[in-house]
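Working notes, beginning with the structure itself.
All protein chains but one are shown at their positions in the complex.
Every chain is named by a letter (A and B) in the order it is written, and numbering of its residues begins at 1.
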């Protein structure tokens, strides 16, 4: 009974972790390469979800909607880069935080303006609906498995892209030493645009993937942004590998912790107190975890900068 | 070697395979002005960083005034009487010259966990600060924001800040770097006045200044100490001439 529950929770945790990774990957690259702290990354996740909701309502086909949403998310990211972010690269972190905070305020309201405040629902695509038996008697939704598969695929592609292509090499070099890259005569402005647009698309992809299982609503990107920050801080800013491992860790700690913290506490406390304290502690677990990591490793587990 | 104020024993610093400070042992006697010279990249500034505590050491020992300070953080070494200046000027640009120095006086006079009373109006601090400024010839510029001082004046201010900590040992990292002739003359004069009042370790490229000021000179080449001796003997030392001075004019 508990083992199957643990298995389901572990799968949920991995699925959540991979979504977090898709968001954190863009965030950590944008920060690593451009030394730019982008709070508006979370709303790009929201925009992805809204785009897929709008397109699937229009076309009636999730796959087609996803196909339309991705380039739109990319274009949207580039638009933001050209209009706003480009003017902030040489500002200090404080200005970047504030200006991108303004972007969040605007976009959260803009989606309300266009689509209303009520959550939108995106139907799970036909072929991925239903559940599948993954162990004896244990059913798991196919769509969630699809998210895991998609997340792992993108992670793999990203790994190849970053470690085996010229752009990837520049991105890695940029994360370690941006001045050196520009000294090499690389058009740093274009590299920034590429990284930025790509990061926005990844976040948009994450939003699009979760649209069928979560409600699509204004502000949905805000809390996940904070979690993505926790991920890149734990993983080490600028490190894709760090972001991947930290995202999975956070996904597992959060999901499994919420279920098992009350159970674990029952060993020490009476059931009523245990479930109450457990529920109070569970959402704090990842932050406690982060504080512990930073206490011993102030620049994260896999710092890219030296 | 108990009579040494500063004793460096087999000090080492490496960055990966690169050895920057290679088994350096050096004793500085109380009251002397000890110059460390060496070609560019010899590791002089690294050594100063290690002594002052800005950088850690891989192995070896630093004894100051009989106490092992190898693992102490910089601010605690300062409290023991080990002050330093920076090669790249490092003053507080938004504070006046006087406040820059008064801050250093404040560091050694009573607690700085005082939340009331205007610090800029503490006469006790300002008087001592002004004294230090006079010592380096900057008294007339006391009210000027440090960021607006000329380069030479900033170098003198660095010196005044170092003095204000009332050090037993003053580490000076190229105090003449980037100064014009007049400014450098003024700094040399100041150092001549300070000599004998406290122990000074001086890193400098200007050979005229080094040989006119130093009691003893140590020569650092590629992280290794190849000689420590009086200026005359260093000048005559064939190894030093070969390794460092080469064909340079060594009057």
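Here is the rule we use: a residue touches a chain if its C-beta (ideal position, glycine included) is under 8 Å from a C-beta of that chain, and two chains touch if they have at least 3 such contacts.
In the analysis below, contacts and distances are computed from a predicted model.
Hidden chain, UniProt protein name from the list "Monovalent cation/H+ antiporter subunit D", "Amino acid/amide ABC transporter membrane protein 2 (HAAT family)", "Glutamyl-tRNA(Gln) amidotransferase subunit A" or "NADH-quinone oxidoreductase subunit N": "Amino acid/amide ABC transporter membrane protein 2 (HAAT family)". Although it is not drawn here, the omitted chain touches the following shown chains in the complete assembly: A, B.
In the full complex, chain B touches the omitted chain through residues 52, 54, 73-76, 78-79, 83-84, 86, 90-96, 99, 103-104, 106-108, 111-120, 122, 145, 147, 161, 164-165.
Although one chain is not displayed, its contacts with chain A can still be listed: residues 31, 37, 39, 84, 87-88, 91-95, 97-99, 101-110, 112-113, 222-223, 226, 229-230, 232-233, 237, 276, 279-280, 282-284, 287-288, 290-291, 294-295, 298-300.
We adopt the following convention: only the chains that are shown with their structure count from here on.
Spacing of chain A relative to chain B, judged by their CA centroids, is 50 angstrom.
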